[in-house]
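Heads up: the structure comes next, in structure tokens.
Of the protein chains in this complex, one is absent; all others appear in place.
Chain IDs A, B, C and D follow the sequence of writing; residue 1 opens each chain.
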Amino acid sequence: MVTYTDEIRKTAKKLLEDKTVDVFIGYKKGTVPMMNEPVLVSDADKADTLYWDSFCGLNLCNYLTKRTDRIGILATGCNSRNIVTHIIENQIKRDQLYIVGIPCTGMIDHRAVLRAVKEREILEVTENGDSFTVKGNDFNETFDKKEYLQANCKTCTHRNPVEYDEVIGTPFEEQEVSEAYRDVEKIKGMASDKKWDFFTQMISNCIRCYACRNACPLCYCPTCFVDESGPQWVGKSIDPTDTMTFHILRAYHCAGRCTDCGACERACPVGIPVRQFTRKLNKDVFDLFKWEAGLSLDERPPLDVYRPDDYNDFIR
Amino acid sequence: MTLKLFAKEQWLTTLEGLKESYKIFVPVRDGDFHTFMPLDEGKKPDFDYPNTRLSPKSLIYPQSERIFEYSLDESAPDAHILKETEKDYSPRAIVGIRPCDAHAFKIVELNFDSPEYKDPWWVQRYESTVLIGLGCNDPVSTCFCTSVGGGPFDEDGLDVILYDLGESYLAKGLTDKGEDFLAKAKGRTKADDASIKRAEELAKSASDKISVNVPVDRLKDKVINELFAASFWEEVAFSCINCGTCTYLCPTCWCFDIQDEVIGKEGDRIKNWDSCMFPLFTLHGSGHNPRDNKFQRVRQRFMHKLKYYVDKYDNGVQCSGCGRCVRYCPVNIDIREVCKLMNSYRSD
Amino acid sequence: MPDEVMGSVLVVGGGIAGMQSALDLADSGYYVYLLEKGPSIGGSMAKLDKTFPTNDCAM
Amino acid sequence: MDKCIACGLCAEKCPKKVDDLYNENLIKRKAAYVEYAQAVPLKYAIDKDNCIYFKKGKCRACEKFCPTDAINLEEKEEELSIHAGAIILAPGFTAFDPSEYLTYKYAKHPNVVTSFEFERILSATGPFQGHLVRPSDHKEPKKIAWLQCIGSRDINQCDTGYCSSVCCMYAIKEAVVAKEHAGSDLDCAIFFMDMRTHGKDFDRYYDDAKEKNGVRFIRSRVPTIESVEGSDELIIPYVNENGDISEESFDMVVLSVGLKTSPELIALAEKLGIDLTEGKLCQTASFHPVSTSKEGIYVCGAFAGPKDIPQSVIEASSAAAKAGACLSVSRNTMTREKKVPEEKNVTGDRPRIGVFVCQCGINIGGVVDVPGVRDYAESLPFVEYVTDNLFSCSTDTQDIMAQVIKENNLNRIVVAACTPKTHEPLFQETLISVGLNKYLFEMTNIRNQDSWVHKDEPDMATQKAKDLVRMAVAKVALVEPLVEPELDVDERALVIGGGISGMASAKSLSDQGYNVDIVERSAQLGGMALNLFRTWKGEDIQKNLSELIESIETDSNIKIHLDTELSSVEGFVGNFKTTLNSNGKQEVVEHGIAVIATGANESRPDEYLYGEDSRVVTHLELDQMFMNNDPSLKDIKTAVFIQCVGSREPDRPYCSKVCCTHSIESALYLKELNPNMNIYVLYRDIRTYGEREYIYRKARLAGIMFIRFSVDEKPKVSKDNDVLKIELWDPILEETVVIKADLLALASAIVSYKDEKLAQFFKVPLNEDGFFVEKHAKLGPSEFATDGVFLCGMAHYPKPIDESIAQALAASSRAVTLLAKKTIHVGGTVAEVNPLFCSSCGVCVSICPYSAPSFIEEGPFTGRAEVNPVLCKGCGLCVASCRSGALNLKGFGEGQLMAMINQI
Partner (left out) sequence: MTDWEPKITTFLCNWCSYGAADLAGVSRLQYPPDFRVIRVPCSGRVSPKFILAAFRHGSDGVWVSG
């Protein structure tokens, strides 16, 4: 990780100095443990604020839309796929970007770590290759990183960036994941009333802060459907129907576009596993169209296009 | 001012006994977090907690509150007439509330209960609620109550404060409402001097544990327009994703919106939390939006809390130092850092 | 019988072919007399259930 | 007739029951009748041959009960004399009457039906409401057989020697649909001689029927059908492919009857003085496929040879083009235009809704409490006027409605009556007549979708009617006047392709008075036809072709661009701007329409020693030898033709359509050159459809040998000491035969150019074989779904010269319907973008089948989407797909539909 940080700083400095880019988007070390803050560096001298560790969970792609300058940006596998999605959805131009790829080893689930130390306050986390050490006032514990990865990182099969101008570190072999959708299958197997109970229970804590939506790079619409007033699709109160409507429609809007970067789930202040919605659609889109989002600059997501020769009879 | 001692092993029984007089809310562990729940909902109270994830403001000021109902059925005799929705103002007690959150109610009170205007629903619910505080023996690293006029054992806004002495709670009545609560509480014994002494020591050591110092002393001296035009806002706002987490978790954010919802012929007028982080917050009917971009909205939030409120009420900042926004912001925007920037800002 | 070319056409038969001819001609600016011996137009196609190879309804 | 409102009371009261011809006499109807429910015009008629009044002079029940006095029994036959500039004959066909074949027991056994009767049995509007049952006992059949070529390809029992061309396909369709109705357990067997599925996508349909639907195909000519004593079953004895005699029992037998010309029609032809063919069909020439022998009389449809619907539709348009060409100087001299009052501006006015509830005689009023619905409507918001009418659609009611709208200053109208699909235009006319925008109207269907389908539940039906009216009122209050923008049409045409189709189309457009640019990629006009010798009718192709080329070259309306390709296309219907590239030189042509006639190519075989032995040639190479009078031809002792080389194979599953006829024609020519030549045609199915069958017969009589092979056991061609040897299994002799050939002609497949660039330019689709996809397989065969772009010739599908020319004429006819208007109106129901909400994601741009949305290229909203209303068809796909809610569909807006949903 230290090497990544150094490399990132060096690369950003070089790019800013030789004016390849006007700005560089990366992370800086956060003010609280297990939290880094996205940062925009426009001055080569400030490249040293850049930082990298396994808590860079927020998707940097969020910061690309509507920019007109030349941008250097860090991209892990999923983030690079979101950049591709942004390019094909006209949110940014490829030639505006200098993508610095990072073969990602996965992000650590800070909530799992908290649980592991029984909610005692963590004051410092240090990483050391495949393990990390957590320090508090009266404890000091070391964990195997693999065990504490975010759920999406555990099943990730695109850790290497798919679109980049330069890579930091060495791309490694992608992991083989079996039964990546075991959770989805489990829900699919439930009786419909059980399923409904499951989802109702799942979102019961939702406070409609829209952190999941806003943390998602796919949600760039100037006016979200939840904010439309003519007609008003979704009520503003915390009526469970409205909340469910929000979550289901949000997921549908992401169908075929989601890269399972996990930003939504990580951002949720009340810990709702919102990926349960998007994952089901990711699976369906894969099963139906053999499609994974953000792997190609030439093709649009299957639900975005109309084909008169669609293989499904029903559409003809 | 009464001082009473409650043995911890008897504490739950004591609370059960009070259920006749109050609807009692206690901190309960819910998944990874703590939250206030009514005592009778089958979950065990857990007073050994840093703080709740959501502030208890929703107990006085619900996220969504139906205030009126009406019918659009022309054949109904009361068609189009607003009828107030029945609300429950019976006495309630929030037991275990942290001093910062109680302090927050005092900050907010200036807005909801002013000489010019009173929000009847907020006021009635606040008045019917007794706040039984629990001092913080072990403040966490994001706590900065001491910087904003509070403290881990601050009594402002509380009716009773509890000191956790290990085996027992020392309860100190602070108001008439609080005294009344203690009088009804069974299983109390008179506090001995040793306990009182230990409580004092606890309070002191807790205060010392808060090392963070967020300077707010010069905010009032700044010129609003200069601060408004400060160059750091773009940088502060860069990482913000404009979610409502900070405002919805904040015990002092009070903004709301009134919405009508009609299903079929039955309509409700509902008061909902709103957030200055949302573009819709300031969208005009004309389509114009005076706070059309992110940095304007981020600036508004901090300016409101740390400057407008300060200037308007002369009551310190609109922040109780609970640290929730720092802890839960998905992009780590830290109000303590922003406050430092504002407090030390100099326009050159 | 006038000397100049008449801007009208007589179409004999109100089946699918006759109807299509009539429509094309009318849309092209000619007056059309569509002649059908039965009480309604449609011809044989109107009796078909579905049409090959798309299985579209003939109606 | 104007008074009839199709209430059906006359039929209900008519005491006389007669056979229902529409349902092939399978059931009865009344003597006062309408042919079928969707008949146009939807007016009841009296069947004079059966009516009691006309027979016996009394009854008149219909007249008594008719509520609108529409029946005039005293009406006399009139003789009218019509002056017309041209005549088009589209008289259709009569089905062959199989009673002539006694062995098939059609007249005797109820379960032997004709294919047309079977169509009615399958139909939801048929005698059994679409429930598949056999006529004898109304039981569901378990096994059905189809016998092909009943009254076709038969000069023994009837004198119809030609192939009826459509029966193979319709039999397969009936079998597939029957299985759809009855479930996959139904056993369907088709007894045939050659399977003639030569049309576009037909072979795929055949393959699917066999493989996916499990229809059985048995190659055998069945001589007789046996009935079983004491049972409704039927036995079919037949010779199977191994030559053994076997038999099978069926519950039902369908006779696939052929298409014939009726005796009256033969008489009419005689009266008109037009020539008929051997098969009593209208005589036409390959280069003039819709012209009869008499000038000014044109023909289309089955009278000019048995054919399917798309080919009939093509010929219909061709005939119109030919008629149009000879009358073009008189265009628009006899047509009339309507005058309409100026439109009132109601924008911003408070809605003032008028609700008209229709009784439709007893059709609605007999079930729904119409006055109740009317009174209920009065209580709804913005409703200013309500009434109910006995018949809302009658002319006098329309006058009253117009009056009411004016008097009450109504600005939104709801009619609760029958279906908008038939009556919406009528009421919209009334709105237009009082100066209201026609989109300020909403119709709700309380007849077809309420009173007729809930007749036993009047209370519920009334409640439903109220709900529907409430929904319609909620929507109409929010509708706005919509404009239908008018657009000038550039009256020039661009034809792409200088082959026979392109030239014929260009010539036809020029003949109808339009300027044409014709683009050809090669250095000369003529295309594939330059390589062809003779048509199956014996016409000299080169002679006809050079005449056509000359007529193009000397035509002042036509500008020829040789060695030219398209490099870009901008614009849309009425206003295209195309850049042509000729050897690097760019030229821009502006045109209102485009015809794609880019043709197809002959494939180069990679089997049968082609390219390795000079004696192995393709059809085009053989024709070249014919045209060159190659002296070696006379020395040939044995010539062999192999069919389906690269066609009807897994990689290319379509039939190239022309090869069977071409091989036989070539074989006959070889016989002409040397009557002693041994000629073998190795084939899978001989597909000499229509009167082409005659040359197949002629070839057999001339001693040409036909040997069938299957795709799994193709002939083996080898070279042994310079002897060209062809080995194959002969199913008749049941042994392997070896032929030593001096000439081997391969019927190589016709392949598309897969012109993806052109498809992209005009936003038109290609199918998986690379041929262009027409607008509609049946009803739009020579045009594209993209307005203003037309299609003809082999770019559409392999086809012979006569069909190519017919389609070329059809494309020009369809194009002229646009060009003649000079301006086009675009529908008001189109999508529009609110750029403030647009997020530039591009979903609308990529999802629209008509390419209506695009990105704005300059100005404050650069990068956001906009919709070109001219291209928009109003389907709303983009609207539903827009995540940002930036799109709205006028007339079906979110607010309007939500208002309806709110009122459910």
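A few points about this structure:
Just so it is clear, a residue touches a chain if its C-beta (ideal position, glycine included) is under 8 Å from a C-beta of that chain, and two chains touch if they have at least 3 such contacts.
None of the values given here were measured: they were computed from a predicted structure.
Checked against the full complex, the one of D:P420, D:G497 or D:G842 touching the unshown chain is D:P420.
Screening D:S81, D:Q129, D:N156 or D:N721 for touch with the missing chain picks out D:Q129. Touching the missing chain, out of D:I314, D:L468, D:L509 or D:V640, is residue D:L468. The chain that is not drawn here is touched, among residues A:F143, A:Y210 or A:W233, by A:W233. Interface note: of D:E407, D:D456 or D:E857, the residue touching the hidden chain in the full complex is D:D456. Of the residues in chain D, those that touch the hidden partner chain are 37-38, 124-125, 129, 419-421, 445, 447-450, 452-457, 460-461, 463-464, 467-468, 471, 829, 874-877, 879-880, 889, 891-892, 894, 897-898, 900-902, 904. Within the entire complex, the positions of chain B that touch the omitted partner chain are 263-264. Although one chain is not drawn, its touching partners on chain A can still be listed: residues 225, 233, 241, 245, 248-249, 252.
We adopt the following convention: only the chains that are shown with their structure count from here on.
Separation between the centroids of chain A and chain B, computed from CA atoms only, is 31 Å.
One inter-chain figure worth recording: chain B and chain D are separated by 72 Å, centre to centre, where each centre is the mean of the chain's CA atoms. Residues of chain B in contact with at least two other chains: none.
The residues of chain A that reach two or more other chains are 223, listed in rising order. By the touch rule above, chain D contacts chain C in their complex via residues 22, 24, 33-36, 38-43, 45, 82-93, 116, 119-120, 122-126, 130, 169-170, 172-173, 176-177, 199-202, 204-205, 300-302, 308-309, 312-313, 315-317, 319-321, 323-324, 326-327, 329-335, 512, 777-778, 813-814, 816-817, 820-821. Against chain B, in their complex, chain A makes its touches with residues 30-32, 35-40, 58, 62-63, 111, 114-115, 119, 121, 123, 205, 207-211, 213-215, 223, 227, 235-239, 263, 266-267, 269-271. By the touch criterion stated above, chain A contacts chain D in their complex at residues 88-91, 220-223, 225, 228, 230-231, 253, 300, 303-306, 308-309.
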